[in-house]
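Here the complex is missing a single protein chain, while all its other protein chains stay put.
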């Protein structure tokens, strides 16, 4: 329980950051899909550490190996088993992290929950686990693409710097032009500076990722507990370091009047459309055909080189300062993860919708 | 699919706003609990319409009837079936809503999804459904109380008015002293004025509810997809009109440095505690023993008496202005719903944690 | 957990035999089905007690009441809530059953599991609960019928009397011509005599029900744990008093040679068919297009008027002899229950199959 996501298209994952490998099983992938392995690897490369000067210097060569579910280049309809080896298991000195609880990390809560923990790095709580999500998400994207559904995310904010204007879907791809993955070049430069500055101070920064799902038909999402927005929130909040989620105009929209926020319906090329999209493409928990647009807030990375006070597993007060390689800001690397979770949510709802109506069986 | 919430303690609900009744089944309630029916009814009364001048004038006498699972005042361990009759089904004129799509309501998306809809009010998309959550939540609260876990929510913001300071858990109960359910009396008065003003203009307001869970032990929540914060987000975002969720310092905290946001560990009475609580009581998706504190953003009510443009089911452009009774601001009535969802999440994780360790079996 | 059956078309039930009511929620029923309420009631009447001289004299007027999910005669796609009142709750004397454990009943195990029990009749363990399955099964049958899938069951054995020959699908309906629901008139008469004789001796009899699903396409059932036959076994074994299940040639076929049991493929009207059907329509857990044929064994009713020794809840040895109304043989009344469970299984697999292939999305 807790290692699976999805009802029909379902990922179950396993693995600790410094164990032998991480991996997973993808169930419910329809048979007959021509899998593009390169496209999956490309997404993993977008997530992997060591991409640039603003990410950790740790290098992981995240090569996915498939064990099953693909035959002669096509999915067979049976579960897709895969793994990614943990190559970078060098003989690190874990004595400090073994004996003390890093602030705002999961060391203490894992000890509390399970009685002991795999103290080599974050173990199961490490963000390394998200690589499995990217594998599944990359496959989901390939299926969605056949249905003209596309997903794109970008960095909207880093620290106190925020992209001022809405980025049109067709411009999001420009995020790939810079290290921060922000399509607004001016903001991107400021963000890069802010990250480098934080890094030099031995500190870290958080930020906000915006994700857009385009090409959806109306009708996806399930009343009442599995609203599209509720499951999307679940998906995003399950990513390491995420502390907030909002759909459409979000928290800001909730300070305005109903007359300002309501999205009026109109007709366009014979289709019902909305004049505005404060709803973020979702009404009553179900897609209305407009773009789904959401924001995901990432806290600043907990690992910093500045010295911090904490307690040891014995209950003594100690000081800790992270050594070695770590990201000053995880937000740029989170883009493929956010996109992957969005893809898992969207595809699963698409499959769930196939039995909504008696006349479509 | 989509009508159930929870893994062990599980609510499955049914019902449309203007059908015969709404109701549900609660599974996984441990046997032997002395059920306080009055306490359940009291929570329903906190939610029901017609409570005060700032809520809708519609009166619903939400009396819950239990069909099973309780014998001689105690839960039997078998499913608890219950329903609440829809008494207020007067011969309303549905001709307008039948033929046109209310802006930012679910009329259009239900038609898109299912091919037709129950056009009497919101049908399944109506917030009336949340009464079932309150029944289940009230029972969950009774069990949590036996474990010294308490849950309290209050209105933190209405429109542009926000409570300036953090409200301590022991002061939240003061929210019940005023109509808006805000424990800060000054803010409460401003909010009340704002709501009445919006109402007079035929408009509506949204707001923010803060919910606090107190008395938790460390160790609740499941890696990796069912982080406590992720399931809590799912729960809250599944409530009608919710557009945003954040845990601890949330979106604001994500603009700061790691050194400002990290919660340092210390010892207090032999227990590991944190000096600050920016994490909102959750680290790595698992409770750390501190208060869980989260914010839930509600959009302004979509139903307003101001005239709005929209389209008919035939695709013609039409004008709509809501008649009759409706809430200008739903946030005060949302308090027991938010608390109920928090209770469902917390109890379910508590039950799930019972098999975490081999030495506790 | 344990009160739901099905993945997409899902029944969750509640209720004790002598509580206020039993009922349930049906989820995943596709929208737009014209529900025939009469057909549902007719199935309930086939199950209800007091039908004939060979069933219990207890009369229950099992009237189903729907609360939701149906609008203007059609399913809306939202959950169908329903209940059946327990009208026959006369002031029975429960003192004996309250204080002692009836042999081969669930009194003792419920006390062991939950610490106490609803001692009025069987409580949750009563077969009365199966009425809810019949409601859901009747709806499932209506959907299957639109897909040319039909389900029929009959009494194949009572005590030591067995129908000697295979009954063709088109002759099963003859079972409704006699009280025992056996299409072989000679066997039926013998069975009836045997039941009456057992009844006069204060004893009871068991028997075997055969169920046939006709009109299935190849391809239903899911590898590897949810084989069609495995889920069908689960469904049937979950019916009260069932002690055995077999598919196709079953236990007998397992004593023969592979060369005798293998079903050779051939062509018929352009379709792949099997010359024999020892597989019972299922190979590798998936339907092959032939009739699914299975046997379900019911133990003799545990309630008998003969005196039996047992123990009291205090641990004293006592004697018990059932008074009042009870079935000497439950098998004839089990027919609609078996058919209902078969319908639930079949429809759920049909719906699950809708996302099997990428080219059918």
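Which chain is which? They are A, B and C, in the order written, and residues in each are numbered from 1.
The working rule: contacts are C-beta pairs under 8 Å (C-beta built on N, C-alpha and C of every residue); 3 or more make two chains touch, one makes a residue touch a chain.
Quick caveat: nothing in here was measured; it's all calculated off a predicted structure.
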Residue among A:102, A:117 or A:333 that touches the chain left out of view: A:117
Selected from C:43, C:62, C:246 or C:339 as touching the chain missing from the view: C:246
Selected from A:51, A:78, A:214 or A:313 as touching the chain missing from the view: A:78
Candidates A:12, A:277 or A:308 - the one touching the absent chain: A:12
Interface with the undisplayed chain - residues on chain B: 8, 28, 30-33, 75, 77-78, 143, 146-147, 223, 350-351, 354-361
Residues of chain C in contact with the chain not shown: 1-5, 7, 13, 101, 103-106, 108-110, 112-115, 122, 124-125, 129, 157, 159-160, 198, 203-208, 217-227, 229-238, 240, 242-251, 253-267, 270, 272, 274, 278-280, 283-289, 295, 297-304, 306, 308-311, 315, 317, 352-353, 356-357, 359
For chain A, the residues touching the chain missing from this view: 1-4, 8, 10, 12-16, 19-25, 27-28, 31-32, 65-69, 71, 74, 76-81, 83, 113-118, 123-124
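As a working rule, only the chains that are shown with their structure count from here on.
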Chain centre separation in whole Å, for chain B relative to chain A (CA means): 26
Centre-to-centre distance between chain C and chain B (centres being mean Cα positions), rounded to whole Å: 39
Where chain A touches two or more other chains, by residue: 223, 356-357, 359
